[in-house]
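All protein chains but one are shown at their positions in the complex.
This part shows chain A:
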Amino acid sequence: MKIGTPKEIFDGEARVAMTPDSARQLQKLGYDCAIESGAGAAAGFSDATYEEAGVEVLKTAAALWKASDIIAKVRQPDATELKRLTKDKTLISFFNPAGNEEGMEAAKSKGANVIAMEMVPRISRAQKMDALSSMANIAGYRAVIEAGNNFGRFFTGQVTAAGKVPPAKVLVVGAGVAGLAAIGTSTSLGAITLAFDVRPEVAEQVESMGAEFVYLDFEDEQQDGAATGGYASVQSDEFREAQLAKFRELAPEVDIVITTALIPNREAPELWTKDMVEMMKPGSVIVDLAAEKGGNCKLTVADKKIVTDNGVTIIGYTDFPSRMAAQSSTLYATNIRHMMTDLTPEKDGQINHDMEDDVIRGATVTHQGEITFPPPPPKVQAIAVQKKPEVKELTPEEKRAKEAAEFKAQTKSQVTLLAVGGVLTLLVGLIAPASFMQHFIVFVLAVFVGFQVIWGVAHSLHTPLMAVTNAISSIIILGALMQIGSGSFLVILLAGLSVFMAGINIFGGFLVTRRMLAMFQKS
């Protein structure tokens, strides 16, 4: 089969979906490659280099579309291009299926298969063909470069013979791929970089890139990014307010703001309001990577650079990847090539459009005359689920269940103890006379009371406790007193000695205890 890449029609688009390098790889998969004459010129790839790589160069777009079974391109195809689709042709391209109903209808009516590059699911296996990420990476990098281009100072702080230069302060809003790329670029240029994201779990990534994560004073259940495929989702009003308040606080101090906040299939959320722009110092720069979707700053004009009345430059370019066409073409072409590898498991130059495969199924928007968008959720979870805090806050039900289980276990052990104790007591009762049992009851109850009472004694009072128990254990004096009246001399002697010793104990014990307790005092 033949893979063909036409020249991009979109005005100003410099990228190309096939490079000489990627063409060589595709040929190894068994495909023939073709390219429209001049398609790679804007990205720095001449027709000659393609020919060198064994790519057939066709003069016109029409010829190319006609000759190719598989069309790989960058931008969403326009009406003319869609008309060139025929049955059994496969188109691989950005397609914007969510906002391109007519395009899908047209492709469906033609019976062509369309693979939309932005629909590649975000799972580890598909990262090699994730064109959104590779383009976002470039956009993030380029955003910082554009900002620097329009910023009148150094990024890094310097102390020179000609005076001291403070470092630039950069705020990156949204720590997705573009945001992280921007953070990396900004920190490596030497700026103090702050970053914010609605997903607190990316704080670690932000910090690993050398930026400082801006935390909000906001107590709420933050959404787990993993549940939404790694993308941010819509936030509550209170959260938004806390976020804007934080930005207002930061606005006067930052020199460069790079906003990258995009919510899939929605208008970009307004994060950098007009009053924040007014608070910024003259000469500051805002780069709005969400300009295409209306911008995170409402003053942004898409594809334009404007300067506000207070001297703040707002850059609303939407073609950052295209501005680095050589780099972005290389990456995009590689993404396409990986997609083809997955489509050609046999390496025989034939497409095996396997709709059971998560990645291929997810990216396919029309297949054999049917619209297959939106795809079912991928079977494999998008990214690692956010680590749960170690001590989990139990819900009331769980707590109750746990308490009930504990109570059950406690009851069980208590009942066992009671049963064993009860049986033993009964056994004793079988052989012992009643008079003994009367005393025995008293004894058991007293032990019980003792256990209950002593647990409550304060730790610091253990020594007084010992002194008191020592004093009252001389209750043995009662026994001696009862015996002292007996006739036998020996008995009187021993009993007398006992009374004497117990007497020492009673007075000594209580007095010492009182002495100790009198010493305890509060500060």
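Quick note on the criterion: a contact is a pair of C-beta atoms (placed from the backbone, for glycine too) under 8 Å apart; a residue touches a chain by one contact, two chains touch by 3 or more; residues count from 1.
By our rule, contacts and distances are computed from a predicted model.
Participant: Considering only the chain that is not displayed, what protein name does its UniProt record carry among "NAD(P)/FAD-dependent oxidoreductase", "Septum site-determining protein MinD", "NAD(P) transhydrogenase subunit beta" or "3-isopropylmalate dehydratase large subunit"?
Facilitator: Spelling it out: the chain absent from the display is recorded in UniProt as "NAD(P) transhydrogenase subunit beta".
Participant: In the full complex, which of A:Lys347, A:Lys399 or A:Arg515 touches the chain missing from this view?
Facilitator: A:Arg515
Participant: Provide the residue numbers of chain A that touch the chain removed from this figure.
Facilitator: Residues touching the hidden chain, for chain A, are 432-433, 435-436, 439, 442-443, 446-447, 449-451, 453-488, 490-492, 494-523.
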